[in-house]
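This report concerns only the one structure given below.
Omission of a single protein chain aside, the complex is shown with its protein chains in their original locations.
By written order: A and B. Residues from 1 in each chain.
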Amino acid sequence: MTNDALPAEIDGFLQRLFPLTRSLTGDGNRETLRVLQEIAPIELNEYSSGVPVYDWVIPDEWSIRDAYIKGPDGERLVDFKVSNLHVVSYSEPVHEQMTFDVLAPRLHVLHQNPDVIPYRTSYYSRDWGFCVTGKQHELLSNVEGLLEVCIDTEFNPAGSMTIGSLCVPGLSDEEYLVSTYCCHPSMANDNLSGLIVTALLAREMVSRDKPNKSWRFIFVPETIGSIAYLCHNEAVMKKMSGGLVATTCGGPGLFGYKETYMGNHLVDRAIQLAFRDRGITPLYYPFVPDGSDERQYSSPAFRIPVATITRDKYYEYSEYHTSSDNLEFVSGRQIAETLNIYRDVLRILDQNAYYCSEATHGEVQLGRRGLYPDIGGAVNQSGALAGAEQAVQELNAITWLMFLADSEHDLLTVAERSGITFSELLRVVKKLIDHQLLDFVTD
Amino acid sequence: MTNDALPAEIDGFLQRLFPLTRSLTGDGNRETLRVLQEIAPIELNEYSSGVPVYDWVIPDEWSIRDAYIKGPDGERLVDFKVSNLHVVSYSEPVHEQMTFDVLAPRLHVLHQNPDVIPYRTSYYSRDWGFCVTGKQHELLSNVEGLLEVCIDTEFNPAGSMTIGSLCVPGLSDEEYLVSTYCCHPSMANDNLSGLIVTALLAREMVSRDKPNKSWRFIFVPETIGSIAYLCHNEAVMKKMSGGLVATTCGGPGLFGYKETYMGNHLVDRAIQLAFRDRGITPLYYPFVPDGSDERQYSSPAFRIPVATITRDKYYEYSEYHTSSDNLEFVSGRQIAETLNIYRDVLRILDQNAYYCSEATHGEVQLGRRGLYPDIGGAVNQSGALAGAEQAVQELNAITWLMFLADSEHDLLTVAERSGITFSELLRVVKKLIDHQLLDFVTD
Partner (left out) sequence: MTNDALPAEIDGFLQRLFPLTRSLTGDGNRETLRVLQEIAPIELNEYSSGVPVYDWVIPDEWSIRDAYIKGPDGERLVDFKVSNLHVVSYSEPVHEQMTFDVLAPRLHVLHQNPDVIPYRTSYYSRDWGFCVTGKQHELLSNVEGLLEVCIDTEFNPAGSMTIGSLCVPGLSDEEYLVSTYCCHPSMANDNLSGLIVTALLAREMVSRDKPNKSWRFIFVPETIGSIAYLCHNEAVMKKMSGGLVATTCGGPGLFGYKETYMGNHLVDRAIQLAFRDRGITPLYYPFVPDGSDERQYSSPAFRIPVATITRDKYYEYSEYHTSSDNLEFVSGRQIAETLNIYRDVLRILDQNAYYCSEATHGEVQLGRRGLYPDIGGAVNQSGALAGAEQAVQELNAITWLMFLADSEHDLLTVAERSGITFSELLRVVKKLIDHQLLDFVTD
């Protein structure tokens, strides 16, 4: 797929996914995951409502048909069909006439930003409410007489919560995860961007040769979904080596990197290297336990080191959790650029390896293998090898790789110490393996 | 005791203690410790003169009744009764007539600061001498004829050296010390300030519930006193976990912190945290073995990590070891402010603990325990929770505490990583214990 085709493809998925009403449960989530199945063969599972998962219980399945606030003249002053953000997610049903004063405590509004609808939920406390712009709020407050308030929702205790996953077994049992969340309604950066990036990463992983490491891609409602997933897959999740939570990665701003709870894990180093190799310095977000599903994956019983690459990071952009987090803010091109970073990180984690040389006593004679210039004395002499930069760079990579070829340094470490890109090292390692100078170490 | 009462109380003790003639031994020390017994139930011990303690010997008890230099007309030109600093501490007795030229080598004067009397000792080499201001020195040098020189002192080989101590047993055998020295005569910062701070810390420790750790408060002459104390309490001192030497902590200048010989010990981290939580950046003094009694406590056979909190630190203020280190330089309010820091450090060391959660698999559901806002989506959204800062801060503390609740992180570490104050963490931990979410780990 060309560089131009991918952004366009992503834009197509954004258009289709944006309007769906996602929540913890419900058909909006199923439909979202079904659309993503067009990208990668994601497997869907239903976790039945009412079943305990650790400290939690899978909630009743919630569905919504309609919701509105009508004025005395029957006009819809607030309409779910215009924006699904208008209804507090998991609102219980209501259909009543009431004055503004009675309704007012049920209205959520961002007074400092009166043009946007905020996003609110009431997952675990039965309640109902509307989210409105400042202008709608003012309009409603000026209505004389009764308002007709309707939320046409249903809770189904026999329903279920839908999650998606895709496991790609690799040559090694060492396993990494990429997780994203599918519970947010019509907001593009938070988190259509993460859903699409994760699906595209999964597509690449299944479409190539068997990877070196095993990979697991997880699509769940935030918090309850990852907790339920951990509960249903406890043994394998306790052995997980590390991972990423893909979220808010399609904005127009600067790249960001939120470190794992360890800060210096292989996952962190892979991310730092991926950015370095592209010449990008991301915004750095120290680990805090407040965030996304790394809170669950890194919780004491699991302690999976999980990082996040963002653009723009949740909390940090003014459109966050509002109706302005839309398709004007997010684009296929922006998501494709972030995807490049995620892809590099996955490649580094997957292809990182320890390797060794049999010829460890002094240097090998590169000259007789055609790996060293015949005429000596000029390498590193200022100006002497104009035009031969590439050969000199390869010689540099060879020298570093052979020097550290003692089974105790991995390629990531060589990249860090030498300043040479991971992909250049991979290329040269393959050449040296062809010359029978190096070999990979298997555990 | 109110904030106003404590400085006044301290001022009262300063007034009473300042005039006493302290030295390595003698009634001035006994009287000083008896006054401090009004603050806390310090136990006094007498170590007999002539008894070896490691490489040293307890000196003969020294007492002084009077000392002066009279001019030919009988006027006291230098008078011990005006300032006990005038006599070199541990001077042997003398009563002679002599010319200035004969006396001159016995006169100690700070020529660069002619208004002050310097402080000098001759503890371990029998000698005598006077300390005088530059003006006195000039006056004496102009005297024609004989001066009458008298030092009326006595050495008692059957005497003793007095030390004070107070042990507060705690719930745990882990023990910390606070040591201070009582050998300096009329100087306020060095070291009435340390004596009073230590006594007040001891009072607080005995007046509350049994502390978590055991605490030992030691009042000794510097060097010989701490060496003798170590020698008489060797076994228990070799198990001491850490400590503080309280000295020069009542000046008007900036707070200072001299690290332990380890630099990163729990004691150091507790001090750094105490300052951080009060928004103070102290002057930092790297460890050097030259200093106060940490030289003894941290010596190779003991290696107790001992730090010091100062204001202004010995060596670093121009009044140091002179008659200007007086009650104009030091005040009860200044000492009370430093006491706050010491108290915080003791509280951190005492209440620091490892803790764990039984609910370690993912987050616990805070919502159904009333620990999370019912309406979701607004936390961390710019401007959305105006007025609810305190609830958000508590949620932040809960999240950090629960995340690190794995028996391997102590509260001090949580405070360091999270930026949350130690006292706020303590408060929230108690709340979470009440909710049966956390428990302390006992060894």
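Here are a few things to note about the model shown:
As a convention for this text, a residue touches a chain if its C-beta (ideal position, glycine included) is under 8 Å from a C-beta of that chain, and two chains touch if they have at least 3 such contacts.
As the structure is a computational prediction, the values presented were derived from the model and not from experiment.
Checked against the hidden chain, the listed residues A:Ser48, A:Gln112, A:Thr281 or A:Thr360 yield one contact partner: A:Thr360.
Contact with the undisplayed chain is limited, among A:Phe18, A:Tyr285 or A:Phe403, to A:Phe403. Interface note for the absent chain: among B:Asp127, B:Asp152 or B:Glu204, the touching residue is B:Asp127.
Note on the undisplayed chain: of the listed residues B:Leu110, B:Leu147 or B:Leu177, the one touching it is B:Leu110.
If you put the missing chain back, the residues of chain B touching it would be 54-56, 88, 108, 110-113, 118-125, 127, 129, 223, 226-227, 230-231, 234, 261, 288-290, 295-296, 298-303, 314-315, 318, 320-321.
Residues 356-357, 359-365, 367-368, 374-378, 380-384, 396, 399-400, 402-406, 418 are the ones on chain A that touch the missing chain.
Quick note on the criterion: only the chains that are shown with their structure count from here on.
Chain centres here are Cα averages; for chain A and chain B they lie 54 Å apart.
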